[in-house]
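Only a single protein chain was left out; the remaining protein chains are all shown in position.
Entry: subunit A
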Amino acid sequence: MDFTSFLIQILNALQYGLLLFLVASGLTLVFGIMGIINLAHGSFYMIGAYLAFALTSLTGNLMLAIVLGIPLAFGFGALLEKLLFVHLYKRDHLQQVLLTYGLILIFEELRSLTVGDDVHGVAIPDLFSASIALSDNLSYPVYRLVISVVCIALAVGLWWLMQRTRLGMMIRAGSFNREMVQSLGVNIDLLYRTVFALGVALAALAGMLAAPISSVYPGMGGNVLIISFVVVVIGGIGSVWGALVAALLVGFADTFGTILLPELAGLAVYLLMAVVLLWRPEGIFRKG
């Protein structure tokens, strides 16, 4: 492999890892703060991608679709928390698994009923449709770079939100001791709803950004869900920083696993997880 194609693969691994981070960060926050295992998190990624498809056909522009889609996803998440997830906080993991598995079935069928089971493409906005030439016959699409930049900006924003704002402080405090935060006068129900909706919006945004690259297809939520679980297991539940490192590791393992061991393409990520389990069963950055 020459240097240019090596560089392209590194950029691909980064972009894939950063996108995974968007999905996994919401998952790990909801796990860590509310103690909820949410199998339907992959569905939010799928819903985001289909939202991008529907809104792009409506408005004619992906960027406009994303701007419209984020508040929709956030509102959807808040509604879902108010109607269903609020009942799960005191239930055991098994019932959480059960209810969120039921939600997956419902979301998949609603998708099939409204959009159908065909694969759809989403056009890259004209502004980013160019490619950067790296050598005579190799180039790198601008849109993938844009995804990486957006994800990095969001990661910094998330860090700032969690560490430097009052909301982030309340979220961190709430994950340690719910009752104490409540008795200090914080509206913990509203706080939980915000965190959950934020997680939904992040997963949906990842789906919207990925839609032009991966296209939009049935079952896309399931793959992302399982890989995000791997990310959370490697990074440690509740750790946003861990999710970032783990997502990048998974991105590199998957990209270079496919190149170096094409026969076992799907396995590299899981082998990485197995190694981490032997080394640190609670994840690399487990808190508390």
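Going forward, contacts are C-beta pairs under 8 Å (C-beta built on N, C-alpha and C of every residue); 3 or more make two chains touch, one makes a residue touch a chain; residues count from 1.
Criterion: contacts and distances are computed from a predicted model.
A chain of this complex does not appear here, and its UniProt-recorded name among "SufD family Fe-S cluster assembly protein", "Branched-chain amino acid ABC transporter permease", "Alpha/beta fold hydrolase" or "(2Fe-2S)-binding protein" is "Branched-chain amino acid ABC transporter permease". Checked against the hidden chain, the listed residues A:Ala73, A:Met220 or A:Val233 yield one contact partner: A:Val233. Note on the undisplayed chain: of the listed residues A:Ile10, A:Ala54, A:Leu68 or A:Leu98, the one touching it is A:Leu98.
Among A:Leu7, A:Leu267 or A:Ile284, the one in contact with the hidden chain is A:Leu267. Contact between subunit A and the unshown chain involves residues 31, 35, 37, 39, 84, 87, 91, 93-95, 97-99, 101-106, 108-110, 112-113, 222, 226, 229-230, 232-233, 237, 263-267, 270-271, 273-274, 277-278, 281-283.
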